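Encoded as structure tokens, here's the structure I'll be asking about.
A single protein chain has been removed from this complex, and every other one stays in its place.
Which chain is which? They are A, B and C, in the order written, and residues in each are numbered from 1.
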């Protein structure tokens, strides 16, 4: 891969863009966590909501890793529980005039308290800075439309320009079909910015979380220099039901899970949430200043 | 792969070398082909020796491609039935003082009428020039020792320097074990010159013939930009008997044959001997002058 | 009823034109579109795009080229008959071609897996594309698939990774890439050889994020509403031209591409060679910058404070989409 120097212009322009991007500190409103109980979706045992947040949203009984949104990820991963968000102004439209899409977006925003299926910004882990992109499955199934693509593209180009790693947490059911062909094209766009990031010599670190399927899996999610996954995360292109429809039989247990994908060669390491901060900090260190100094 | 400009020095040096390489025209002595008959090793039907040479050493009854030596290849493939041979002065020694190796070499030379398991030189096909390296299985099983490695290296570097394709016909049982570790290291040497050839922008075209196994398969034989194979040629790293020893059962029919290797993704096309000249001429054309001119 | 009658009249007209060798295909098709209206037009095109007599990738290559040589294998696992590739000399220019390969009948389709490729198909494509870059051959891709194969083996060997890697690598290959959607442009499987400097669609081809059937079953919760879905999805060549996703539409012969292979192959050849002439004039850095701009401009959104649609592209290269 040798795109030459043409990408410099891209980076310079993004750098200019950064100046007016209206960054804002983003952190979770902790008041939502009241001490009520629910049953763990994996083991069924009673779990206290408040305890769960403290325990990184991992079931204290069985170790089940709950699906978490960008805000919860920020709270549990980042130094100070916050990031400096950018691209917040980038907001969805209805590009193919799909019936009720605008209304559906508004409802999702109201219901989830987040504005799109991805949140991007700069943050720190154990003092090390990186650009982050955090997907939220609960926002329309983490589907990738134009906003997800644009925010991802900007996050990668920002990392390239500012010489820092880009760390992406994926969680997606696939393309935002209501945006038609535009949603498909986000695969090409985000994969291209991954190439530009590589050209700039900065690492793309991907953390696959449950679930990561469809167009996201067939683009940036599989383009990490380092690819980590949370335990038991479902990772695939075609979803299990689609495959079962093709082969007309049930899938074997564990198929497409993180551990399976590691055996099949697509995941570097399965990392429990409790070890994520330490592992990511080491990886940022390793890739700092272009590598080795004795 | 970007070794930079360091290889220029290599090429310049080889270019100087070329001046004193004592090239000589090499062609087969046709008198050896007297009109006697034998049975085709594949179909068992009677074949006339003289007819066989005219028919490109392909059985007129069943299409069986006979194993042929460098001299027979030159006769049937090259314009005028000859090449301008180089590196003829490069001759074997006994590097690890292996008992009776020197004697064995002498016997092989006497018996086969060729001096080593490879013959290299410049020749033409339908008027197009290329550097050629032609292996002879009948010379100690086409085994690769220091001379095979050095002649191959020079052929590739010559092609790189003179801006022409390098076309290799393989036929080998593997490493020349009598040369010990030196025979293993020819794999590294020839693979490296394949990298230098690629760096120079010239194609490596490999034609796999029966049989190609062992260290040759794990080096230059598998490094062609274009990889052709003769029908039914046996191609593999471990030989069939070694594998049968490992798995303790008979191999399936067709295993490791040219058509199998095409299905497995390692051969671009299986080309009958009758179509080789035309196919190679097209491939030389396609790769001339750095590609497309409208 | 009235539409039905008009359509049968049109059919007669088409057949007449075909018999008399008058090229009025594009006009007739446009007329038919107008008569049919949204959903119906789209669905008619889906059916035409899937017509089993349409020329396949290798037929296009055969009809377009002076000589060609198919090359096989991904050098890792296998050779995928559903995605073919090789070298073709078209109008004196040596191209590396890649294409989804469907069959014309059941037997061929079983061999070709209905043009639904496995990972090794995309990896073969990448191998040949890199070879093209190394030897400075332009690349021609012929897109015709309902999608990558959604099966067990395909997933096990990383169909997602294979497509993703192609998207990244094709986006920065230092050689011109020309893509033509000749039938179905289905989802990531189509895009896997669909990133290029020029993208064309045949008049009756379609290009979409998912099949109309899939779309209907997921978003309309009824797989039988595929016809309606086809309209909602905006997947026809004119739709995509309107969105600025493709460069141009290649008109088909009367009745569709299947009715005159020679003619449509000639038009594709003409379009591809003209595009190549244009692209060959660009220096590699310019080629890549333009491709980059094209890719970065994909997507529609708003930036609230400014109150207008915008994209990275407009700020980067001063253009806009």
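Rule of thumb we're sticking to: a contact is a pair of C-beta atoms (placed from the backbone, for glycine too) under 8 Å apart; a residue touches a chain by one contact, two chains touch by 3 or more.
Bear in mind that the values here come from a model prediction, so they are computed numbers and not experimental data.
Visitor: Under the definition given at the start, what are the shown partners of the omitted chain?
Guide: A, B, C
Visitor: For the chain not shown, which residue from B:178, B:202 or B:279 touches it across the whole complex?
Guide: If we include the chain that is not displayed, B:178 is the one touching it.
Visitor: Give the residue, chosen from B:65, B:138, B:189 or B:273, that touches the chain omitted from the document.
Guide: Once the missing chain is taken into account, the touching residue is B:189.
Visitor: For the chain left off this view, which of A:44, A:80 or A:201 is in contact with it?
Guide: Selected residue, touching the omitted chain: A:201.
Visitor: Across the whole complex, list the residues on chain A that are touched by the chain not included here.
Guide: Counting over the whole complex, chain A touches the hidden chain at residues 198, 201, 203, 222, 225-226, 262-269, 279, 282-283, 286-287, 290-294.
Visitor: At which residues does chain B meet the chain that is not included here?
Guide: These residues touch the chain not displayed: 1-7, 9-10, 13-14, 16-17, 22, 89-93, 95-96, 98-99, 145-147, 149-150, 153-154, 157, 175, 177-189, 191-196, 198-199, 215, 217-223, 236-238, 242-243, 245-247, 251, 255-256, 264-266.
Visitor: Considering the whole complex rather than only what is displayed, give the residues of chain C touching the chain that is not shown.
Guide: Residues of chain C in touch with the missing chain: 75-77, 119, 123, 157-158, 161, 165.
The criterion applied here is as follows: only the chains that are shown with their structure count from here on.
Visitor: Can you tell me which chain pair comes out on top for contact count?
Guide: Greatest count of contact pairs is found between chains A-C.
Visitor: Using C-alpha centres only, name the chain that sits farthest from chain C.
Guide: Taking each chain's C-alpha mean as its centre, the farthest from chain C is B.
Visitor: List the centre-to-centre spacing of chain A and chain C in whole Å, with centres computed as mean CA coordinates.
Guide: Between these chains, centre-to-centre, one finds 30 Å.
Visitor: Taking each chain's centre as the mean of its CA atoms, how far is chain B from chain C in angstrom?
Guide: 41
Visitor: Please output the residue numbers of chain C that touch at least 2 other chains, ranges allowed.
Guide: In chain C, nothing touches at least two other chains.
Visitor: What positions in chain A touch 2 or more of the other chains?
Guide: 2
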